[in-house]
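Note that this complex is displayed minus one protein chain, with the remaining chains in position.
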Amino acid sequence: MRFPQQMRTWLAAGCALMMAGCGRQIEKPDPAKGWEQGSLLLVKEAWEEFDAAGEKGVGNPREVALGEAVMLLTLQPKVQSNLDEAETHLRRLIEEKPDDDPGIFAAYFLARLKQVHDFNPNLDEALKLYEGLIDRHGGHPVAQAAVAKIIILRYFSKPAPERAAVLEEAENYRRLLANPDALRAFHGVMGDLALRLDGQRQRAIDHYLRAYELQIPNSESRATVVLRIARLAEAEGQIDLARQFYQKFVAEFERDTRNYWVRQHLKSMEKTP
Amino acid sequence: MNGAAGIPTTVGSNKQDMPKHVFIWLVLAFELLPFYMMIQISMKTNREFNVNQWIPNAPWNWDVENYRYALELVLPYIANTVFVAVTGTVISLFLALMAAYFFARYRMPGGSILWSIFLVLMLMPGVANIVPLFMLIKGMGLMNTLWALILISVAGAQVFAIFVLRNFIEDLPKDLFEAAEMDGASHFQQMLNIVVPMCAPILGTLFILSFLGKWNDFLMPLIILRDPELFTLGVGLIYLDGEYNKDWGRVMASFFVASIPLFIIFLFTMKLFVKGLSAGAVKG
Amino acid sequence: MTEPHAGEKSARGERIMNAIGFGLIGVCFVISLCQVFVTAFRSRLDDTPVVRIAHWQLEAGIRQGIDRLAEEYEKALAEKGKKVKIEQLPIPERIYGNWLLTKLVGGEAPEIVEIRAEIANVDRLARFFTPLTRYLDEPNPYNAGTPLEGKPWRDTFLDALQGTVTYSKELLDYYAVGFNMFTSRVYYNKELFAEIMGPDAVLPRTFDEFVALCEATQAFGKRTGRTVVPIAGSKYTAPILIQRLMTNQTQKLKIALETKYDLRPSEEDLALAYLEGKWSLRDPDIQSGLSLLNGVGRHMTKGFTQLQREDSAFAFLQGRALMILTGSWDVKSLTEETTFPVGVFPLPLPTQHDAKYGAFAFGQVSEAAVGTGTPFALPRDGKNFDVALDFLKFATSYHGNRIFAEESGWIPAVAKVPVPERVQAFKPIVEGFDSGFDLNLGPEHKISYTQNQYLVFEEFEPLRRFTEKQEQDSRDALLMDSKRRLKDHARNAQRFDSPLGALMWLRSQRPGDRELERKIVEILGRQNGIEIVLYESGERLDAVKP
Partner (left out) sequence: MALPISKRKALAEWKLYLFVVPSLAMILTFSYFPAFSAVYHSFYDWRGGDSKEWVGAENFERAAMDSQLGYAFVVVFILIIANLFKMVPSIAMAVVIHRLKSEKWQYWYRVLLVVPMIVPGLVTLFIWKFFFDPNFGPLNAILDVTGLKAGLIWLDAHLLGWDVFAEGRPIPWLSSPHLIVPSMIIWGFPWIGAVGVLIFLAGLQSIGTDVYEAADLDGVTPFQKFLYIEFPLILTQVRLMLILMMIGTLQGFGLQLLLLGPEGGPSGAGMVPGLYMYNRAFSAGEFGYACAIGMILFVFILVLTFINNKYVRVQK
């Protein structure tokens, strides 16, 4: 009995674009188009645009070098030679002019390279790079993205007992963050870290409350924050705050499967004084 | 005698052959059971099948509706399928015959390297990667054409045919070739006049096997063809492949109707390769 | 070897046979060639925009439903003076992944495509499909003058598109809309039910009544000597039941294992908690779940773990089984093609008041986010994008989805749309608790759990034998899964740096752009969340003794 030939092609369902596909030749490279494609996750096309621009000397060379390095970070397939090439670009950009836009971007992405992209990441070096970026250009929006990274890296580099101090010290980064979105992200990270630490529940509640006041656009993360405030408040014994946010969760997230449990829980809270 | 397959029940005249016939029929009973199931299921509606799967319906309430559905489903695709299957099989056998002749005739320098290329392909496990193949066909501008189907199926069938044919050609007595060479026959003539007649039986078998492979294939047509008019039989039959509730009666009827042309071509090839050609050749 | 006397006759016979054979092939050659030219010629003439919609639901229901929708849509557009053609492309499920991936990579994808988990992974969604979030925030124009008027398109869906395939957590975007929903119920043979329980017996509403019904059926079988099994089982239907029963008994345990104050510990949390010894297979909740499985397993066809899907359907259709638990997709074959009337009721599960199994369960599970049935997405390079999007809006509007539900007989995905009579009993039950967790905690553990599951249904000491065997496998399987998840987190943390760099650079060129700002902050927030989990899980995994 012969099984159909298709059995042999089962792996085809899993294969992706072949690496061997040759890169497209680009006559008129344009960095702006490269950034546009990069923002739509079309990293391969974006890298080809910057690579061609670099060779043909089109556009501002620093911008083009930055674009190529940023795309090389996640260009697939991931091989060490790509990361090394990206690193050389970034380091050259920083050395030449550390204070213009490409220079600041290069510092941030060099830190990202060290923190996440390298085959064996070096967290300490990444932390120093982030801190250097904040000291020199605290107000720059790219540097503001580094704030959360610094807090996370410091938190996990310390053993558990010293982590409360890390959070305490991180509080004064709030002064640095100008726009509401960056501020909301800061409160989110502080809340997420505090709830993982014994005795820091109150800090988590404060941060989540401030994040909630700044209107969280994404409905799913908003539901999690509302529920967390209620659960943390209940654990800390603040029953009124807990009840208020449980009711807010029931009202706003009708379709969520946790809704029914919260309603039953609210009834049981009514019985006990 | 198992009357299901409609074979005349009178046994051949020779007496000593009787035990052989009994043994063959015993084995064939098992081999033809699926065919019997296919026929009797195709006569039933899904409702009847669900209740009783094994015993055929009484002749008076055989359900013909399945066959009407099958004919309607299968007819538009028969022509394309025959075109692809026949052309593909003839080309692939011809190329395989030439390659097998090359390997079997002399141990030419470089022959073992070429042979290992073929062998590697045959043994490489099922990582057949459709995407680059698709890009190739697109690059060659063969999208949405039957010729693309033919070329791919020819490439696919080559290795097995060469592997089998080489063994058979090597078995042929060498003096035949020397005699032909004496008379000044070119390699091509030697191949046609000696190898083809002598290897007729295996050529017939390979013709049927590769024909069958192309007849039911539905993955390649679906990927390469876009206009419904070009679809082959395999694509037509996919409508029966409902994941949740298969209509067994219709599936069986459609497969049976789809295999009638296959059947006719088998009968024809069996006759041509088994009797016609071998009678003419010089027997060893 | 040939019989001498038949020489001449058979030679002539041969020639006729050869003639027929060659004739047949020649004729087919000619027909096929002219078909090839006809299509080439015709396709150049006709230039009306064609929108092709591909899916793998070969069942009669969905195909009729889409045909009807296509007709109505073409008519609606014809009134507005626009000529459009909607073509349907059903592909068998076995090769759908193959076929779709090749078409996407080759740039030949149809305009509308049904997607599924295997295709909808992060890389593919981002590269090949268009995010629909922008369109889902605005109201659906086809809902004007209906109870859904003015509501954003996303909120008109029963599950607000929270299904795993329609919304991508990594990409923070919606990529597909669903036409229908699936739920599973118990189908039962009404005649047999009346025979066993008497004509005016009531359907089981509690788990005890359900078990009592099973026992009564067994007794009926012994008394009358007929081979009747309470529940038809097979490798296909049993997992649905096993998943329901196991997740019922772990509802309380799941909440107890919550570490991030959100009532929903992830699979990763549960796996790490097991490795840290916070729960084990010997916990009373798990053992009670296993005994529940074994108990119900006794009422299923003997040796069901080896039976195929058809076997359970045949057992039910031939009256050899009183009940069968499967999805609403089987409604056509299990209700219309039977020789006896068939009823449907939801599977009652143990609640807190249940004597034997009440300790660990809350009770009825909500089907709110049961997930959409057939998610349709729009490939990036599909031609006629606007027509395709418009057709999706029409298909999931109040009237459109109603036409689709009535024609296909499946459950509508849009809120407030009346459920067709045939699937009334399958209407998703929104009231209920979140379900607990099953032992499918990651790919490796799922494989070992499936391999050892047969022990749960053996006669001799099933619980002890299963627990011992599974405990040998669980540790290594969960370690492997957790290590792989770490790699996934690292990859997801890396994935967005290039797009983020591009978005940040575009922001520095166009300072005021709010949409850009929202996207950057949301991706950064997501990235930070992933990095926290990456480092936390890394810590917890290092602490676990190998």
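Letters A, B and C name the chains as they come in the text, with residue numbers starting at 1 for each one.
The working rule: a contact is a pair of C-beta atoms (placed from the backbone, for glycine too) under 8 Å apart; a residue touches a chain by one contact, two chains touch by 3 or more.
Just so it is clear, the model here is predicted, and its values are computed rather than measured.
Touch, as defined at the top, links the missing chain to these shown chains in the whole complex: A, B, C.
The chain omitted from view is touched by exactly one of C:K169, C:R205, C:R226 or C:K487, namely C:K487. Checked against the hidden chain, the listed residues B:M37, B:M143, B:A179 or B:V196 yield one contact partner: B:M37. Which of B:M43, B:A79, B:V154 or B:I194 touches the hidden chain is settled by the complete complex: it is B:V154.
Looking at C:F220, C:W279 or C:Y454, the residue that reaches the missing chain in the full complex is C:Y454. Panel shows chain C; residues 1-3, 118, 121-124, 127, 227, 235, 301-303, 305-308, 310-311, 443-444, 446-447, 450-452, 454, 459-460, 469, 487, 491, 495 of it touch the chain omitted from the view.
In the full complex, chain A contacts the hidden chain through residues 1-4, 7-8, 10-11, 13-20, 76-80. One chain of the complex is left out; on chain B, the residues touching it are 5, 7, 12-14, 16-17, 20-21, 23-24, 27-28, 30-35, 37-38, 41, 53, 95-96, 98-99, 101-109, 111, 114, 117-129, 132-133, 136, 151-152, 154-156, 158-159, 162-164, 167-168, 170-171, 174, 186-187, 198-199, 201-202, 204-205, 208-209, 212, 246, 251-252, 255, 259, 262-263, 266-267, 270-271, 274-275, 278, 283-284.
Basically, only the chains that are shown with their structure count from here on.
A simple rule picks the central chain: find each chain's mean C-alpha point, then take the one closest to the mean of all protein C-alpha atoms, which gives C.
Farthest chain from chain B (centres taken as the mean of C-alpha atoms): A.
In this assembly, the C-alpha centroid of chain A lies 57 Å from the C-alpha centroid of chain B. Chain geometry summary: the mean Cα position of chain B and that of chain C are 37 Å apart.
Each of residues 94-95, 98, 101-102, 105 in chain C touches at least two other chains.
Residue positions 130-131, 135, 219 of chain B are each in touch with at least two other chains. The touching residues of chain B, when paired with chain C in their complex, are 46-47, 50-51, 53, 78-80, 82-83, 86, 130-131, 134-135, 138, 143, 145-146, 218-219, 222-223, 226-227, 229-230, 238-239, 241-246, 261, 264-265, 267-269, 271-272, 275-276, 279. Taken together, the chain C residues at the contact with chain B in this complex read 2, 14, 17-18, 20-21, 24-25, 28-29, 31-33, 35-36, 38-39, 43, 56-60, 90-95, 98-99, 101-103, 105-108, 310, 313-314, 317-318, 329-330, 332-333, 337-339.
Per the touch definition, chain C reaches chain A in the complex via residues 94-95, 97-98, 101-102, 105, 118, 123, 126-127, 159-160, 162, 169, 172, 255, 259-264, 362, 366, 368-369, 430-435, 490, 493-495, 497-499, 501-508, 517-518, 520-522, 524-525, 528-529, 531-532, 535-536, 539.
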